[in-house]
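Here the complex is missing one protein chain, while the rest keep their positions.
Per-chain numbering from 1; labels A, B and C assigned in written order.
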Amino acid sequence: MPETHPKPRRYSYLGPAGTFTEAALRQVPEAQGQEWAPVANIGEALNDVVTGYSDAAMIAIENSVDGGVTVAQDALATIKGLQIVGEYLVPVKFVLVARHGTRLEDINVVTGHPVAYGQCRAWLDDQLPRHRHLPATSNVQAAADLFDEKKQVDAAIAPPGIDEHYDVQVLAEGIAENPDAVTRFVLVSRKAPIGEPSGADKTSLIVELPNDRSGALLELLEQFATRGVNLTLLASRPIGDRMGRYRFVIDAEGHVRDERVADALLGIKRFSPNVVFLGSYQRADRVAATTRDEHDNEAFKDARDWLRAIITGQNA
Amino acid sequence: MPETHPKPRRYSYLGPAGTFTEAALRQVPEAQGQEWAPVANIGEALNDVVTGYSDAAMIAIENSVDGGVTVAQDALATIKGLQIVGEYLVPVKFVLVARHGTRLEDINVVTGHPVAYGQCRAWLDDQLPRHRHLPATSNVQAAADLFDEKKQVDAAIAPPGIDEHYDVQVLAEGIAENPDAVTRFVLVSRKAPIGEPSGADKTSLIVELPNDRSGALLELLEQFATRGVNLTLLASRPIGDRMGRYRFVIDAEGHVRDERVADALLGIKRFSPNVVFLGSYQRADRVAATTRDEHDNEAFKDARDWLRAIITGQNA
Amino acid sequence: MPETHPKPRRYSYLGPAGTFTEAALRQVPEAQGQEWAPVANIGEALNDVVTGYSDAAMIAIENSVDGGVTVAQDALATIKGLQIVGEYLVPVKFVLVARHGTRLEDINVVTGHPVAYGQCRAWLDDQLPRHRHLPATSNVQAAADLFDEKKQVDAAIAPPGIDEHYDVQVLAEGIAENPDAVTRFVLVSRKAPIGEPSGADKTSLIVELPNDRSGALLELLEQFATRGVNLTLLASRPIGDRMGRYRFVIDAEGHVRDERVADALLGIKRFSPNVVFLGSYQRADRVAATTRDEHDNEAFKDARDWLRAIITGQNA
Partner (left out) sequence: MPETHPKPRRYSYLGPAGTFTEAALRQVPEAQGQEWAPVANIGEALNDVVTGYSDAAMIAIENSVDGGVTVAQDALATIKGLQIVGEYLVPVKFVLVARHGTRLEDINVVTGHPVAYGQCRAWLDDQLPRHRHLPATSNVQAAADLFDEKKQVDAAIAPPGIDEHYDVQVLAEGIAENPDAVTRFVLVSRKAPIGEPSGADKTSLIVELPNDRSGALLELLEQFATRGVNLTLLASRPIGDRMGRYRFVIDAEGHVRDERVADALLGIKRFSPNVVFLGSYQRADRVAATTRDEHDNEAFKDARDWLRAIITGQNA
């Protein structure tokens, strides 16, 4: 009798091996032993999921130093059929590497991903005041470009461990400005039924404000506040049609199956001309939301029972 | 075959005939031709309903000059099993009456219900600067007391038309300070299933604030504001246990069967340690609530459909 | 050489001797040994101050059971030239008294000030279910009326100690519903420069809402909240011109010479079509306001220094 092999799941991520995105993917238990497909950018990763080529994509969404990954935020705001199913944090550390024999004083052109470059800028300006920067497409590609003659680069900003993948010499370690820098990644899949809350969850949304009145952002925040839902992120992104029109990327504490979050979403759906639900998923930091009793599921149930009794005339 | 006679309904009201309360009761179509039971005070009227002696009671709840009828507000806050089923407005006008032959300059003691006295005070202070006031239990009783020798009163503040009930002489008309004064009455019955909205409704509540934090009143008002529910009345009443603790008497635009009102009530129920629903009823002024589309029943339904699709993974 | 005698100060209060108002006046150190003028009602007391006949008047402003003394609130809202300079609390306890020889079962008519009657109603309904109530003009007058044959009253609700003033027998003590009931009195003088804060102060205001928009009450409360000013009282009173228009009687923590309170008042003055400042005075309970550092006088001064530096280009 033939053995059945379940089809392996495929995960797209910003490659090649050695990137921070790969480090995020290594944190996903279900992804171990499955197929990992390296891609060149976030758009490609999400497209793999939309088309069904991959089952999920790991993408960077925010950096503690550099802020939101706007291309990821905008992609999630506009591509339909996707949802966030997990969150992962990867510490961000950088080393400066070069071909063997290179001395610091020989360096003119430093390559590096623009985000990495921003985080190492202070060190570079101090140590290599005359350097020029050439953008690279990923932190690992930066190291690879050292061996591409056409690029004419002298040094690269890369993640620790890069010397296991490339024959480079580490000239300096810990060159990023902030030693506690961290990047937040999310795992994105196609839409599917939402599972149960873990007790320490986040819900991500993108909300457009009605443009017919001032104070709309205040009204939006009140929708969360009156239900006792705290926000961990509020970032604005232009809608793009004209200057001064924004949508807001929001991460709220709690899960859409928590009553207070569901109720806040209902309020926001009524209020906003366009709201995109991006997902409810377990928080990387496993911190439970701090709420008052009045915002517990029980309080919601009690209130509904009370209202039903009123309407049927059964209340005391 | 014997004819069946439906049992007549009984209405309690602050009597005797001729009071403003009776004028309010005359506005109730269903009360015409039924039994009207005059009582001495609001407590008695409500008690008649609680015990089942009467089917409904008409009571004054607010005066445009004098403010809330606090005894009525407090009674509704504490007596269980009642609800407001209708609202009626009666213009408040007063005449000064006396026994035939009395001249203005003969008047020393003026009797009148304290509320009536307050509204006619300016005229009396101006025309009869040396008068004294003796409180009466109702505006009609004031006129009756002219003929009670023990009371030793010279004139009475009474409603227009009082000379049809008592043999008095009208010395002055329109003596109330505000010619547009009006008293708001409510018809109170026992709890029963809530009917359908008329499209121009009010919902009355009594809400206690949580006492563990400042800003609680602001939070209460936000519960209405985020659902687009306007208030027509917000009055504070002491809870009575110690100085500085209040409950709030609230009239909100709309009906508990309007989605936005129901949703606000749910929020308030969760928030408040003690909330009393007093009823949803047609407004006396027949003014429909002004709302935005986002607070329509349709918006609530659409939002629920959207949320359901999210949770089941069916949303686009 | 002739001795100079300073003219004694005169205090008007709701008399006669033995009233709770007199008990409040006994709490005022400066009033001891001065002239005390008993009057018949609050209007008279305030009028004495306006005309200069008295230097100050003690009036009841709020009762922990019965709520605001609306006639006092309305008088302060409309009479110009007055201000509150002190606050005093008097515990409210009642005894039932009668002529000697009266037994409980003999009592038909009970006299008492309406507020006192409200607070003793539960006891009376329980013990004397068939009694009738005759309103009296003060708690002391009620006892006096026992000896006025025309009044035909059998018992009176009066303050403890009444038997020192009148030859009455105490039939029951502690008949008020709430053993912790207290009445709040304020001492009112003519306008004068405002003194320094004591550190535990209240500021009283009467504020009319702009009537051109909903949400105005919320905006009013925000004016206090954004400056960290807590409210101890918010009571609505009809403006009186038509149903549904209210002014609000507000007691705020702090003194008009506290920066945060002054700033809140400026905001309210701009917002409100009509605001009456009633005074800043030491709290009877001597409880200091709880504020955060950001609302201290120092924070206000620092912010002004910062703004000045910005405008002059001197900031770092």
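Rule of thumb we're sticking to: a residue touches a chain if its C-beta (ideal position, glycine included) is under 8 Å from a C-beta of that chain, and two chains touch if they have at least 3 such contacts.
Bear in mind that the values here come from a model prediction, so they are computed numbers and not experimental data.
Shown chains touched by the missing chain in the whole complex: A, C.
Checked against the full complex, the one of C:63, C:139, C:183 or C:223 touching the unshown chain is C:223.
Screening A:169, A:232, A:282 or A:315 against the full complex identifies A:232 as the residue touching the chain left out. Among A:17, A:71, A:104 or A:192, only A:71 touches the chain left out of the display. Contact between chain C and the unshown chain involves residues 80-81, 191-194, 210, 219, 222-223, 225-227, 256-257, 262, 265-267, 269-271, 277, 294-295, 299-300, 302-304, 306-307, 310-316. Panel shows chain A; residues 62-68, 70-71, 89, 114, 118, 121, 135, 150, 152, 177-178, 180-182, 184, 214-215, 217-218, 221-222, 225, 230-238, 240-244, 246 of it touch the chain omitted from the view.
The rule is short, and it goes like this: only the chains that are shown with their structure count from here on.
Once chain B is excluded from the assembly, the chains that remain, linked only through touching, form the groups A | C.
Rounded to a whole number, the gap between the C-alpha centres of chain A and chain B is 57 angstrom. Taking each chain's centre as the mean of its C-alpha atoms, chain B lies 26 Å from chain C.
Each chain gets a centre from the mean of its Cα atoms; for chain A and chain C, those two points are 59 Å apart. Contacts with at least two other chains are made by no residue of chain C.
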